[in-house]
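Presenting subunit A:
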Amino acid sequence: MQLPLPLPAQVPLSWYLILSVILFVTGAAGFLLRRNIITVFMCIELMLNAVNLTFIAFSHQLKQVDGNLFAFFVMVVAAAEAAVGLAIILTVFKNRSTLEVDEVSSMKL
Partner candidate 1 sequence: MDALLFLVFAAIAVGCAINLVLQTHPISSALSLVGVMGSLAVLYLLLGGEFLAAVQLIVYAGAIMVLFTFVIMLLNAGAEKKPSRKVLSTAVALPLLFTLAGIGAYFAATQTPSADVVKFGAFTAGPLEIGRALFTRYLLPFEVTSVLILIAILGAIVLARKEI
Partner candidate 2 sequence: MLADNLKEMPVPAAIEAWDPDAILHSSFEHGETTLWISPDKILPLCAHLKASLQFNRLSGLTAIDLYPQEPRFEVVYLLHSIPANQRLKLKVALPGDNPALPSVTSVWAGADWYEREAFDLFGVTFTGHPDLRRIMLPDYWEGHPLRRDFPTHGHKYSYKDE
């Protein structure tokens, strides 16, 4: 099938990697700039996702399943992290009734 756009039929691997870089940096920017603790947490997830994309792209490149497995483990760890992290956020909110990262800077109330 002919595409109307001047595009290669197949995508070079580097495109996936560049996409991954963009997503990672966006996540990092959000992590640094946002104040809401939940949004910060979501930015971490975004960075993990970007890394996963790299893993799977290399897995395809090397024709080996290992990259997929790494991504799988990352997801499992992310699930565990989300469970604990959200529980922490709930507790923090219960004790301080705020979600601003800056206001949760002290260890004690």
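Details
Please note the rule applied: contacts are C-beta pairs under 8 Å (C-beta built on N, C-alpha and C of every residue); 3 or more make two chains touch, one makes a residue touch a chain; residues count from 1.
The set was built so that all candidates are chains of the complex that A comes from, given by their letters.
Computed from a prediction, not measured in an experiment: that's the story for all the values here.
The listed chains 1 or 2 are all part of this complex, yet only 1 touches subunit A.
Of all residues in subunit A, those touching candidate 1 in their complex are 1, 3, 5, 7-30, 32-36, 38-39, 41-43, 45-46, 49, 52-53, 56-57, 59-61, 63, 65-66, 68-69, 71-73, 75-84, 86-91, 93-95, 99-100.
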